[in-house]
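I am attaching a structure below and will ask some questions about it afterwards.
Every protein chain of the complex appears in place save one, which is left out.
Chain naming follows the written order as A, B and C, and within any one chain the residues start at number 1.
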Amino acid sequence: MPDDIAELLHELIVSTRILANQKVLDAFGHVSVRHPREPQRYFISRHQAPELAEVSDLVELDLDSEPVKPTPFRLYSERVIHGEIYKARPEVNAVCHHHAHSVLPFCISGRPLVPVFHLPAVIGQVPFWDQRDEFGDTNMLVVKPAEGASLARALGRNWMVLMRRHGATVAGTSLRELTFRTVFGCENAALQSAAIAHGHVDSLSPGEIALSAAHSVRPPSTDRAWNYWVRHVEKAGLMPGRSGSRRSAAAAKRGKPTRAKMSKSKRRR
Amino acid sequence: MPDDIAELLHELIVSTRILANQKVLDAFGHVSVRHPREPQRYFISRHQAPELAEVSDLVELDLDSEPVKPTPFRLYSERVIHGEIYKARPEVNAVCHHHAHSVLPFCISGRPLVPVFHLPAVIGQVPFWDQRDEFGDTNMLVVKPAEGASLARALGRNWMVLMRRHGATVAGTSLRELTFRTVFGCENAALQSAAIAHGHVDSLSPGEIALSAAHSVRPPSTDRAWNYWVRHVEKAGLMPGRSGSRRSAAAAKRGKPTRAKMSKSKRRR
Amino acid sequence: MPDDIAELLHELIVSTRILANQKVLDAFGHVSVRHPREPQRYFISRHQAPELAEVSDLVELDLDSEPVKPTPFRLYSERVIHGEIYKARPEVNAVCHHHAHSVLPFCISGRPLVPVFHLPAVIGQVPFWDQRDEFGDTNMLVVKPAEGASLARALGRNWMVLMRRHGATVAGTSLRELTFRTVFGCENAALQSAAIAHGHVDSLSPGEIALSAAHSVRPPSTDRAWNYWVRHVEKAGLMPGRSGSRRSAAAAKRGKPTRAKMSKSKRRR
Partner (left out) sequence: MPDDIAELLHELIVSTRILANQKVLDAFGHVSVRHPREPQRYFISRHQAPELAEVSDLVELDLDSEPVKPTPFRLYSERVIHGEIYKARPEVNAVCHHHAHSVLPFCISGRPLVPVFHLPAVIGQVPFWDQRDEFGDTNMLVVKPAEGASLARALGRNWMVLMRRHGATVAGTSLRELTFRTVFGCENAALQSAAIAHGHVDSLSPGEIALSAAHSVRPPSTDRAWNYWVRHVEKAGLMPGRSGSRRSAAAAKRGKPTRAKMSKSKRRR
């Protein structure tokens, strides 16, 4: 596996662990990333609780969400969410679908989610989608390509869509941007619910949304948050090892020499 | 003890630890499983906080909730809940009674609990039962067979019943289905409360409930959730050992050779 | 120190750790126990966050809340709460004063706290006390004997009193009963708040309160909860050692032989 792909898949697993550790993902939900050189393909875990996924659990799918190579793995039934958004939005490189407890109240009540402080301005305008509108009574899962395409149309040019009585889907131009938007989308939801209980909700003006979002998607913000969340993933004992490397990401961060280097330096003595 | 019974009792303890770790059970509440070959009997822990129960704490009761063999153990005063539901519902093989903080607000307010997103569709229609209606002022515990039978009648053909000013009782055709329904019943309650605070609650249509529930009770869903909850039980240091086995479930999962196998492979060298 | 006193003081520290671990106590609040043979005296920690107290931090006070022997320790400024209740209520042997986040909303809103499910029936009727009524503007602390006596009068024949804009004080005939009532008083408060948000609160009838309370204060209930909370204190690494004993409570529970016994059994071989 080329180094850049190995690095990307490692980052996909780290993003997934962050989102699990931040209580966005639980037994359900999934995160994917587009292939950086083959834009008609994307990577996603086989069917399982996302927190448990390792790099070796990742499969490569085409944009019809079919495996590029035959796989013995069971796949997520809702993977068309990812494929259809990648089809509709060439600038999107990462997608997360989740049922976080912070956003579900909005999916149940139908209250619009709006940015209520500066950091979540990156969610922008958040449309609703109701599978019932186009498809009537279903098992609520987005399984058919037509269902995924309908959801992608509802998302439109936005970055987050709420699915009535179901959950949310979030898109990003990169995994770190996606992770930032997903976590702060959830925090915005929790805080907006608290303000609803106060009886009044003020939100950012359109100008404030545009200016705040432009600031927050830059690496100084997304990396600062990423590094913080990674530290918490490490503390929770959830940091994945690196496949194709003798060095754990945690060890690398602490600046410890790898075992290979240590052997060398011992040999020198 | 035959292997299938040993396996079932181990699974009963794992289910109990999952429900404790997911904050459904605390010092009170209990879980039982029907004997797979003697449908007139069921297994349940002796009287204690359910999280602390080991396989060696389990007792075998008949459907009048009397011990099959004399036991020195103190028994749960509310065990008739289990016996009377097993009597009334031959297809039920597992029962949980709990006072989870997520469902109690419904037991106190009398607000009906309804499925508000797809995963908890498995709770279906949830009736209320008020011990006061038939028995007047009591200590609120379901102790007499007549009280248990009354509760079982209120449950009827459903899978979950709310007990006013007391708690909830949940039934399943298997331990894994029961565990899934119990946890997601609690999550539904928490999220419905949050939507109530938003001022409006939408719920699944009858068709959506039927289709979603049919999907969720299949093993791909219940096992995916079970495996995730087991991982969290392991991380919390709550995974029970296996009686009659030299191998802990956690070790088995990590694919470590058992001590027996290790000895053999060492002998081969 | 006689063995029964040593045991009692150990139990006082365990109770305090339970209440800290259950988020009833934080940096503030305190727990005391009456001397079992000298009813005009009680034991309480020196001034510090209660979770940090060890047996060696306990002081013995008379019912005017003055130290029986001179002590270099700083004492709790609100210790008269304990002394004045012990004076007024000979059957009370343990007292807890706290500012738990679950009860404070009632102290702020003035909403009456009522038993909303069976386990907290032990709180019974819960009167309010407002220091402002008798003493006008103060620093809100119950420091003067007259203030403590006023609070004890408000408590009357009950077991829990809410202090407006301040916190709660709870009494028990024993440490285990006190711990049970204090924890379930807090759980009742949290659940009643959740039902208030549902728009309706049903409570136990007077008959249900009497019957449920009579059941819950018996050792099978209080010990079952105590053992569960102790296990969680152990898991949190908060279990105190035993002064005057070679054996930690945790080790005792696991059934490990003490060092003393081990030496003996080794000598026998």
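By definition in this document, a contact is a pair of C-beta atoms (placed from the backbone, for glycine too) under 8 Å apart; a residue touches a chain by one contact, two chains touch by 3 or more.
All values derive from a computational prediction rather than experimental measurement.
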item: Chains in view that touch the one left out, judged over the entire complex; value: A, C
item: Option from A:Tyr42, A:Phe106, A:Trp129 or A:Trp229 whose C-beta touches the chain left out; value: A:Trp229
item: Contact with the hidden chain (one of C:Pro105, C:Pro127, C:Pro145 or C:Gly241); value: C:Pro105
item: Option from A:Ser65, A:Ser109, A:Thr169 or A:Ser212 whose C-beta touches the chain left out; value: A:Ser212
item: Identified contact with the non-displayed chain, of C:Glu7, C:Glu51, C:Glu134 or C:Asp202; value: C:Glu51
item: Absent-chain interface as seen on chain C, which is shown; value: 26-28, 47-49, 51-52, 74, 99, 101, 104-111, 132, 136-141, 164-167, 193, 196-197, 237
item: Chain A residues that touch the omitted chain in the full complex; value: 116-119, 121, 187, 190-192, 194-195, 197-205, 207-208, 211-212, 214-215, 220, 224-225, 227-229, 231, 235
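One rule holds in what follows: only the chains that are shown with their structure count from here on.
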item: Minimum number of chain-to-chain touching steps separating chain A from chain C; value: 2
item: Cα superposition angle of chain B on its copy chain C, in degrees to the nearest 5; value: 90
item: Chain A and chain C, separation of their C-alpha mean positions in angstrom; value: 46
item: Distance from chain B to chain A - Cα centre to Cα centre, in angstrom; value: 32
item: Overlap residues in chain B, where contacts from two or more other chains coincide; value: 197
